[in-house]
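Note that one protein chain is taken out, while the other chains of the complex remain in position.
Our next item is chain A:
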Amino acid sequence: MTAPHNPRFAWLTDPGDRGLAIMLLAPLALLVTLIVVYPVLRLFYTSLFDHSLTSGLPPRFVGLQNFGLMLDDPTFWTTLKNTLLITLVTVPGALIMGLAMALMANMPFKYHWPVRLSLLIPWALPLAFAGLIFAWFFHSEYGVVNDILRRFGFQPVIWFNSPGWSMTAICLTVIWKTSSFMALILLAGLQTIPRSLYEAADVDGAGKLRQFWEITLPLLRPAIAVALIFRTITALQTFDIPYTMTAGGPGGSTATLAMYIHQNTVSFLDLGYGSALAVVMFLLSMLVTVLYLRMIRARG
């Protein structure tokens, strides 16, 4: 039997390794192109235009003008500073809390499920819910936090009246909300460390603290790096919790870059400037990812 044969499409009828690989990867590549590559490229494109839906004017190409405006925009700098502050506080905070939780969850409990469940619940909770719940916790009159402070003889704090206390409340909430995600990744990492290493260290004479520093921490490094990448990127995009807790107040002192992007694009319908802000956030995330990946590779 001879079929019409077009050598250009030979790999479709007789897929070798290469043809098969292309065919298997194509659906995913298409999907990623549609939902990641195209929107990002479109974002870059839009950021080069003066494109405000309220003006009634057609989009006008302005080059890098939007980025120039940003440099003179104090709100941009405030929200960027707030975002970086939340990132710098909550990422290490969640790492330490998550590590402690993972170490506890990895202990030989008779029943594992209550421990695992209590890890999962904060993670499964929507961010906005967490924000609303904690807004009540930190409520100056009815909040449980002030109630505890009073019982221990401290002055209650009016959390959402001062920038510093507002930011503190937000950071604590973010840490609570995100620690469990850290803990889950780190727990998975902990479970890949063979028990015999700890037994060997027991026999070698190392105590528990020494085992933590000499075995657990070094072998957990890849899991820590992965957790840090994910957590840092989501921290740079922090939106829901400050939005629901303080709406950026008092006086815009707790607004984040993501909230400012939202305000410009959704509230002000200024797509050009909003896109330019989003490009900055994208580049920031890329930078963090590249730095972490380099760190992992360098330590091999």
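FYI, contacts are C-beta pairs under 8 Å (C-beta built on N, C-alpha and C of every residue); 3 or more make two chains touch, one makes a residue touch a chain; residues count from 1.
Convention: contacts and distances are computed from a predicted model.
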What is the missing chain called in its UniProt entry, if the choices are "3-oxoacyl-[acyl-carrier-protein] reductase", "Sn-glycerol-3-phosphate ABC transporter ATP-binding protein UgpC", "Phosphonate metabolism protein PhnI" or "Formate dehydrogenase subunit gamma"? "Sn-glycerol-3-phosphate ABC transporter ATP-binding protein UgpC"
Contact with the hidden chain, among A:Arg60, A:Arg210 or A:Arg294, goes to A:Arg210
Given that one chain is not shown, which residue among A:Leu53, A:Ile121 or A:Ala200 touches it? A:Ala200
Touching the absent chain: which residues on chain A qualify? 194, 196-197, 199-207, 210, 214-215, 218-219
